[in-house]
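In this view, the complex is presented without one of its protein chains, the others remaining in place.
Labels run A, B and C following the written order; every chain starts at residue 1.
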Amino acid sequence: MAEKIGSVMVVGGGVAGIQASLDLADSGFKVYLLDKSSSIGGVMAELDKTFPTNDCSMCILAPKLVATGRHPNISLITNAELVDLKGQAGNFLVKFRKRSRYVDEERCNGCGLCSQKCPVEALDTFNEGLSNRSAIYVEYPQAVPLKYIIDREKCIGCGTCEEVCKAKAIAYDQQDTETTLSVGSIILAPGFEPFDARVKSELGYGKFPNVVTSIEFERILSASGPYGGLALRPSDGEVPRKLAFIQCVGSRDAQINRDYCSAACCMYGIKEAIIAKEHVPVALDCTLFYMDIRAHGKEFDAYYNRAQDEFGIRFVRSRVANITEDPKTNNLHLYYVEEEEPTTEEFDMVVLSVGMQPPAEASKLANIFGIELNGQKFCQTRMFSPVETSRPGVFVCGAFSSPKDIPESVAQASGAAAKAMSIIASERGKEIVAKEYPPERDVSQEEPRIGVFVCHCGINISGTVSVPEVVDFATKLPSVVYGEANLYTCSQDTQGMIKEKIQEHNLNRVIVASCTPRTHEALFRETVRESGLNPYLFEMANIRDQCSWVHVHQPKEATEKAKDLIRSVVAKARLLKPLRRPVINVTPTGLVIGGGVSGMTAALELANQGFDVHLVERTKNLGGHLREIRYTLEGENPREHLDSLVTQVLENGRIHVYLDSEVAEVNGFVGNFKSKINSESGEKEVEHGVVIVATGAKEYVPTEYLYGNAPGVVTQRELEEMLFNGAFKAESVVMIQCVGARTRERPNCARICCGQAIKNALRIKETSPETDVYVLYKDVRSYGFKEKYYRKAASKGVIFVNYNDDRKPEVSSDGGKLKVLFWEPIIKEEITLEPDTVVLSAAVSPNPDSKRVSEMLKVPLTKDGFFLEAHMKLRPVDFQTDGVFLCGMAHSPKFIDESICQACAAAARASTILSKKTLEMEGIIADVDEDLCSGCRICEHLCPYSAIEMNEKQTKVTAHVLEALCKGCGVCGTACPTKAITLGHFTTGEILAQVKAALVEEVRA
Amino acid sequence: MLRPKIIGFVCNWSKPPEIQTSEPSGFEGHPKIHMIQVMCVGRIDPVIVLDAFVRGADGVLMVGCPSPDCHYVEGNTQAKFKVKMLKKLLALAGIKPDRLLLDWAHMTDVESFVKIVDNFRNLIIAMGQSPLNGGDSSDDFLLNLRAAKNTASDFRLRVLTGREGELTQAESVYGETIPANDFDRISELLTRMEFIRHKIHLLAIQEPVSVKQLAERIKEKPSFVLCQIVEMRRRGMVTLDEIKGTTPLYKGLEV
Amino acid sequence: MSEESDFEPKIIGFLCNWCSYAGADLAGVSRIQYPPNIRIIRVMCSGRVDPAFILEAFKNGADGVLVAGCHLPSDCHYISGNFKASRRIALLQRLLQDLGIEPQRLRLEWVSASEGDKFATIVREMVEQLKKLGPNPLTKDGGEI
Partner (left out) sequence: MQKVEQDSNEVRMLPPCRAACPAEVNVQGYIALIQQRRFKESVELIRKNMPFPAICGRICFSPCQDACNRKEIDQPVGIRHLKRLAADIEREQGRVKPKPIGKTHSEQVAIIGAGPAGLAAAYELAKLGYPVTVFERMSNPGGMMRYGIPDHRLKKYVVANEIAFIQDLGVEIKTGSALGKDFTLEDLQELGYKAIFIAVGAQRSQLLGVPGEHLGNVFPAVEFLRDIAQGRTFDVGEKVAIVGGGNSAVDAARVSLRLEAREVIILYRRSRKEMPALSYEVEAAQREGVKLQFLVSPKRILGEKGSVKAIECVRMKLGPPDESGRRRPIPIPDSEHTYEIDTVIPAIGQKIETHCLPPVLVDGKTRGISTDPLTLETKLPGVFAGGDLVTGPASVIEAVAAGKGAAISIDRYLNNSNLKADRHIAVEETTWVKNWKAVTKKPERYVSFHEDLGRYKVSFEEADELMAKNKEIAVSEARRCMECGPCIECLGDEGLCDADKAVIDESLCTGCNVCAVVCPFGGVEKNEIGVAKINEFLCKGCGICSASCPERAVSMKKSSEDQIVNMISAALEGS
């Protein structure tokens, strides 16, 4: 057996790859993140907003991009492709080819002058060809790495970029390179490609300018997109008044061999319709043509409802057959059938909600990696091993395993990370380098001695702002003892120089006047720290993004403004205090609440990674809801898996199982929790560093449709049990979907019931094909690859009849004889059936214990009573409270594979904490002056993180900041009536000084 | 047309001493057109030539030293590149490219020099006045010429023109030589695009204007105009002014 | 107003680190031009902006103050800081009126990281508006709060 390697290669730098990389790197593994394009970010970077929260996509992604780019344990390998894989799990040899960028990544500082001056135009692929870019470019302004690349196809080799590049980064002679790396495991996250809508020629894409794809429409809606965020018709730049969205373009379409559902399109279609309405100044009619609205995710239906009720979006259940164009107006005529009536309707613009297809290189990847693909060329995974490929040690996440939305991708990514680290857990920390710093200098007794470094940024700044004048000005400011100009203050050699100057002039504050702290502050803080100063004795003045770039034609004013900004920052710097980054110890033990499949999986993953786990289950048995699942739609044997899982858990020496027990109390904070576990045998106190909530959910107990009152009315779970036991016999079965779901009280979808219904209907048809099965549904939500079973059921004769809330089915019992009355919309008649059994697809209810747990852990619940994660899109298994995680049905209804993904994900997220001996927290946190504190408790109530508690000392009550919980927003300080509490590095005194100095001239004393 | 308005440029080294220059005495003196003496024809910025047309010149003549004789070795070659670009711009602006002539003379050969001038003068007389100096659509031509002039100030086009010799006769940074035809295609496309953008820019500076209005005005498809607006916004040449009903209006920004 | 033409208002902008400051950066990266009248002060959250900061700005001669944060309702990096800011600013605007400062001089805006254009437009509008309003009345009378 070859030695194991403590590093992982992640293939694909979309949001899934990024998440997996961060989790791995934060857990002590070296990560090589390889992407075929020139920067990471994937499709998510292209999106405008995200559903269901309408968050700006770039806003929430960018911090992750930056964290990835800056992470010392992540090496980005962009513009690269895999060539070969050898070895086995734990010790692979990966060979990849890095294509030439023609730009030296070490030198390029992303200033962008090259691109501005390049005489060659090319279509901007990031903007989906709706705008132009130069032959030397970055994909988007926030790209990571922010390194330019030459489009060799377009470049004519004029040499202008080389000439204007002051960093001398252009390397026309750069060659492709092949490199081989040893890694312990591999995660594939190559993502998906949008369906090529040209294939559906009847929809006119590519022929009619006003037919656009959804991804193009994302760019159209984006404020940084081609039209500045205004929805416009490409044909004439007019704002459309009537917009059609056509769903399932390239999905659920057997004719073109796409029998799967792309899972995310309904939601993004709705989102685009909502955002489009917000982005135009006129009343915009949006119509969405769909087959089923698949809003199966958490809080999705609520969003769907708002789209109808609040935004007035019209939903038409119909497949558009054909689109023609009025050549005069470029308006579009849509031909479709609504309620059996052929209809033509004119629209200004049409958006095609294109489906996801596997990346073009899927087959190649499969060959190189020796992994199986499914019939659709997605990566083959299994219900109980949703992140494993067919090759051990190679894991998968994101849309490559099946079409999915962002949070599921992120969860699966973390899950894949957990699996990837499990097999090399013994090598944790071996491939990464820890950094040593010199001891920190005590500057408390020193007068401020400020050094100001002003950046030319090539000519990005100095082309407009007079840098010598600014330097001269800065050096004359009070407390400034040194000033100089640098060509690029961020360059490697300048860092060395800054350190020298700190020593030479005994500087105790450093100011860099250059670009934005959002990208560069960390670098300079590091430099300052390396020279023995506290990193918080550093400040930046942004004289590029705020002066030279935005006042190009006003050099004088820009120079004056630069001076003001520097004066302002100097005034702040004088008051800067060293801040301590609180360090807390971590107990390398996890507490998992709930012993279902999620809890067990999470516990097992943590244990596999070498952490002790306390697994607390309220009932007498492990297994939870999985015990009730007898078979799966995909044909796997759940019991077999359950048994194996339980055995593994029970036999694992690191897992302490508490059955028939309850977590009664949780105290402490991330890294240092102390909890009480109550059981019949008494109370036990355990210490642990993290909590994973896996409390599951329950089947809703219907009150509708005579459930409980008529013996022939059962739930799907009960039906399954009967079918499994062979106890079921019926000539006619009616299934009613959405029982207890998608109602006024419980607006959201229970996600799994459509699958359950199809599963059971198929089972019935299997055992007795002559049995009539009717499924009365609102929307059939057989998303992803489940679509194929829907088709199968239909082909086996299961009759699917749509109903809506206006005409719900009615179930009555006439002397033991069941009657179901419903409206058949196609023949437009009421039909009465007399089935033997009525099966209710009952919703999923939150665990009744959730409320108690949420209060105990101080974590929130949704209106529906499920746990509310930290962020719906990008932190699906985290809570706002650090160190507490979430997985499985406790989060929202989901299938087994999804629960397993989340469970692994929670374990991966937990290991980012448990893998560290100590945690260094951010130093910018609130601080209380106890003398001033009046104990009024305003701050306590305002703090969104419950990071303030009140301490009672002999005489008075004062606020106390829980350092580990404080996130440093400063809201408390703003509200404090006695100014006793303030935010480090943004103290009231500092900001007031900054305000004053920005406005008023100062002279040196 | 009795007196065509012709601006002549002659280089210091090809000008026969008999030829009068520099006194802005109109078009009377020998050889019947006004000659402006410059050190080298390569010094004639395309913007200057277009400026002459904007100011109403019926023709512009440039006389320099023949190919191997340029006093500055490559000034005449550079002039050729510039004139090639200028002729494309003139054509785009609806001005017959023949109204611009670059020719060669020797300082010792007055006769040929006079012949060049006379021929050009006759040609211009035969062609008639510049469309700017009469006719219904002189405003259009003026707009076109101003757009052409702005185009000639454009960085990208000037980079290409400046490097034409290097790229087509020596080699690119990749050690390749770009065939002259390919280069012409690239530069022609760029010239056309930049010209249209500058025309749109001028129109949008006059008053906020919509894509459709622009399309009508410059006789291009609205979808094409929108693409240009997108690019122009990216470069800060236009910005959204307001949205009237469903019609966004764009205004030109001073650059 | 006679001095309107040469009066250049001074604006202090408090921008939250996560959305608005990033939006201003995007304006820079995209080279969107706006008048040079604003001096930006970065804060972590719009909820950090203490009324005292704003009053200090007016006291020292600012003609306008912009507070910008993440979009309501859910963009705030700190969950709800933007709500807190919006309440505070509304209150302060009333107070300003009492002090004789036109409440339009204080603006609260939501600018996301991808709205560079919006940020520039806000600054442009503010400058225009402040030019019409004229200098900060406190500086005119030499008064103090």
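Just so we're on the same page, a residue touches a chain if its C-beta (ideal position, glycine included) is under 8 Å from a C-beta of that chain, and two chains touch if they have at least 3 such contacts.
On a predicted model such as this, the values are computed, not experimentally measured, just so you know.
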Just list which of the chains on display the missing one touches.
-> A, B
Taking the entire complex into account, which one of B:34, B:146, B:199 or B:234 touches the absent chain?
-> B:34
Of A:6, A:159 or A:226, the residue in touch with the unshown chain = A:159
Option touching the unshown chain, where A:117, A:219 or A:891 are the choices | A:117
Residue-wise, where is chain A in contact with the chain that is not depicted?
-> 113, 117, 159-160, 163-166, 456, 458-459, 462-464, 487, 555
Which chain B residues touch the hidden chain?
-> 3, 5, 7, 13, 17, 22, 24-27, 34, 36, 38-40, 42-48, 51-52, 55-57, 67-69, 71-75, 78, 82, 106-108, 153-159, 161-163, 165-166
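In this section, only the chains that are shown with their structure count from here on.
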Separation of mean Cα positions, chain C and chain B [Å, integer] = 47
If you average the CA atoms of chain A and of chain C, how far apart do the two points sit, in angstrom?
-> 32
If you average the CA atoms of chain A and of chain B, how many Å lie between those two points?
-> 54
Give me the residues of chain C that touch two or more other chains.
-> 30-33
Of all residues in chain B, the ones touching two or more other chains | 234
For the chain B and chain C complex, residues of the former touching the latter | 234, 236, 253
Given the complex, residues on chain C that touch chain A span 10, 12, 17-19, 21-22, 24-36, 39-45, 47-50, 52-53, 56-57, 60-62, 70-71, 74-75, 77-81, 84, 88, 112-118, 120
Flag every residue of chain A that touches chain C in the complex, lowest number first.
-> 48, 53-56, 58-59, 62-63, 112, 141-142, 222-224, 228-229, 516-518, 542, 544-547, 549-554, 557-558, 560-561, 564-565, 568, 880, 924, 942, 944-945, 967-971, 973-975, 983, 986, 988, 991-992, 994-996, 998-1000
